[in-house]
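The complex appears here minus one protein chain, its other protein chains still in place.
Let's turn to subunit A:
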Amino acid sequence: MEVQDQESLGRWDRLGSRDAISRTKAMENICQDVMRKVEAIRPIPSLAPPASGSPPKSDLNDILAHLLMLSKRCPYDDVKERCVRLLQGVQDLGVRIPRPLGNGPSRFIPEKEILQISKVDARTQSIFEDAFAALGRLDNISLVMGFHPQYLGSFLRTQHYLLQMDGPLSLHYRHYIGIMAAARHQCSYLVNLHVNDFLQVGGDPKWLNGLDEAPQKLQQLGELNKILAHRPWLLTKEHIECLLKAEEHSWSLAELIHAVVLLTHYHSLASFTFGCGITPEIHCDGGHTFRPPSLSQYCVCDIANGNGHDSVLTVGVLSCSLFPKEMCGEVEVLMERMKQLQECRDDEEASQEEMATRFEREKTESMLVATAEDEECVPSRDISRHFEDPSYGYKDFSRRGEHVPTFRVQDYSWEDHGFSLVNRLYPDVGQMLDEKFQMAYNLTYNTMATHKDVDTSMLRRAIWNYIHCMFGIRYDDYDYGEINQLLDRSFKIYIKTMVCSPEKTTKRMYESFWRQFQHSEKVHVNLLLMEARMQAELLYALRAITRYMT
């Protein structure tokens, strides 16, 4: 990714205007610019053998890639259309144009379904337009989250505040911390995105060679990043003290809170990215290619996904209908269980010991849930350079030998304690996170698959508490037996993988849980997982900071 020069940056900005006329003007400018560039290099391809991505063309190629992105992702139809026409025009002139690799923003969800959303819901459309105006792009994450516009609004507001608005950390630090956090989970999508942003806000490209080249101050954050991402319960006040008392490289409390919020945000966003199979941005590396399409290029998942040609779509449908027996009634069974739990709750009261053992059992069982096939996937060097100690991963909470006391929410909760601390040191963010958590926790459409008017609160609470349980956080007032009733094995596998080692999430896992549910519901689950994980990490981090302060 080269740094785009100032001029080319300004080029795209005006396209975000809500005013159709100024969009048209901006588009005209771009047209002229591109044509000029095409004119300049035109003789070359005719003389030299066509080599895609040859140096003199790279600048143009970037622009073409960006145009391609716009033609697919821009929320404004007029811009989309013009981009398509411009690309066509360029191609007619004999210049090779890029084409997107892997269709759609998500590998798991058919492109059509995602792109339909904004057409139907005016609110989503307006949020998309906002996001586009602010960033000049509409990332795939936002597109997928577009299923839930209420949440998306809150999410984008928070993210924008964390990255762009007033805060104790400088802009390039923020993006770099984002890169560090995403890299911990080998999330190349987020890393690429933020490498671009990092360079745009004037970050030193040298830092990108690895954490060793970054300032001492950021290097020290590596340890916190590692622990938070994989075993947050090990975080102690000594870790915090270490960061705050490092003489000239020390962090201030406000900076640390900002960093912690960023780290947890990106850890959990990495979970979401893998959980929904977000594909690379079209204009980023790996999002497009200049090669002409050939049949062998299709990857199987695209076909099964219904993202390919219409003719192969039937294959996908067929493969789904292979397991009709298993599927039918899954939803009904779940609903029946919820009803039962609701009813028999009062008469059959479990003893306290029983409750405690249920939590322990759920905890131990969550360990037994195998996280994917244990294939050691070696992180590509490209990303692993952003963090140290790649072997450090999620280790199950409280194995035999090292006993870590259970974290009781009643003693340290987000609402009572965490919020106050964050808001004290990083004003407004507490409020935004609070809103976001509540939004994620309370979001419901009272539907399950095809059924309407279902109270899903029990299911949502089970998911939320199950995730916290994996991090050793216990709610005194929750009967962990419910989890076993409501979450089946394949769903647990998915949750566990996504939360603890998201990079191992596969399409198969995504498909094998809750088969009858709609994609939007699965995205909803992903949102819950993401926020629950973020809160769990935050709670541990904030508790450590509170302990340091007292």
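In the analysis below, a residue touches a chain if its C-beta (ideal position, glycine included) is under 8 Å from a C-beta of that chain, and two chains touch if they have at least 3 such contacts; residues count from 1.
As a convention for this text, contacts and distances are computed from a predicted model.
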{"item": "Protein name, per the UniProt record, of whichever chain is missing from view (\"Golgi pH regulator\", \"GATOR2 complex protein WDR24\", \"Alkyl transferase\" or \"Trafficking protein particle complex subunit\")", "value": "\"GATOR2 complex protein WDR24\""}
{"item": "From A:Arg408, A:His451, A:Arg489 or A:Arg508, residue that would touch the chain that is not displayed", "value": "A:Arg408"}
{"item": "Option touching the unshown chain, where A:Thr24, A:Gln200, A:Thr236 or A:Ser420 are the choices", "value": "A:Ser420"}
{"item": "Where the unshown chain meets subunit A, residue by residue", "value": "18, 122-123, 126, 130, 133-134, 153, 157, 166, 345, 349, 351-353, 355-356, 408, 410-411, 415-417, 419-421, 424, 434, 476-477, 546, 549-550"}
